[in-house]
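A single protein chain has been omitted from the complex, and every remaining protein chain is retained in its original position.
Our next item is chain A:
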């Protein structure tokens, strides 16, 4: 029986690996002698290579942004709602590149990869990476694919930080930047949530200082807690209320502490459980640090407008009204700096009940704004 993919899907996709043997100098002072990046592409690169779009993923994202890996896949890639024929990032027009970031755990070199110098997994020895390090590694992937300049670099949340950093680090290599549900830097509250997540992992007895792979275990409880607290911040009070309210799993209270009583408890445990089975604890620590460290304006004494003075890209900044993890006010900081720096920018504050997760959910106004912006990009 042949499976038919939806008409607006990029269909069956196969990840590819790119091996890099030139050392990559990192912000922490160390360097990676060699590394691999796993990526997918959708659509076709035109002859002048002017229609390439880079997708940057968020904390727990990866290269599989659209389409299906096999006809049996129940779910498509994580941003399939926005990438495909006739979708905002229209693969009939654009050549889309989506990679798993360095330090990730979905096929690119990361803490769970084998360190060629020791023959053992890197574990805690994998260098702490920054958003700028990622951008440099992505630039090498662009070189490899023959892409001198991206038509657009697009990302939500931590992905939006990479998109913004691209325009600062490589101003001549980006024409448009779509910075969605993001921030110019984390607030103390954001860092605090990340620290709770990190402590959950670091204090798990199975973490073994990051060398858990050598011991043949994983810090499941720590990862689960980290994901649970993270997940709460991705949803809004309203969407949680709507989804779970105070609904109970059974019709009576148990008056104990070990039963899963409220539906929201059950949901969070399931999310945490599922996540702890597929995500590397060291990668989680690394991703949260990259978030915490991101602050491109620091080089200019905190003046973001000065940091953006030399950028050449046009920007589309989008935020969501119920997002409290990266609130609209944080997006407006980016917009105001771009205005002060006299750059071209559109800003949409989209009414959505879905909190931070809204950037993954195809609400009509979001899709229309996104599509309209992408359609004006000349390839």
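The working rule: contacts are C-beta pairs under 8 Å (C-beta built on N, C-alpha and C of every residue); 3 or more make two chains touch, one makes a residue touch a chain; residues count from 1.
Heads up, the rule we're going with is that contacts and distances are computed from a predicted model.
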Listed names "Phenylacetate-CoA oxygenase subunit PaaI", "Aspartate carbamoyltransferase", "Proline dehydrogenase" or "Methionine biosynthesis protein MetW", matching UniProt entry of the absent chain: "Methionine biosynthesis protein MetW"
Options A:129, A:335 or A:358, residue touching the unrepresented chain: A:335
Omitted-chain contact residue, chosen from A:229, A:306 or A:346: A:346
Chain A residues that touch the omitted chain in the full complex: 316, 332, 335-336, 339-340, 342, 344-349, 351, 365, 368-369, 372-373, 375-376
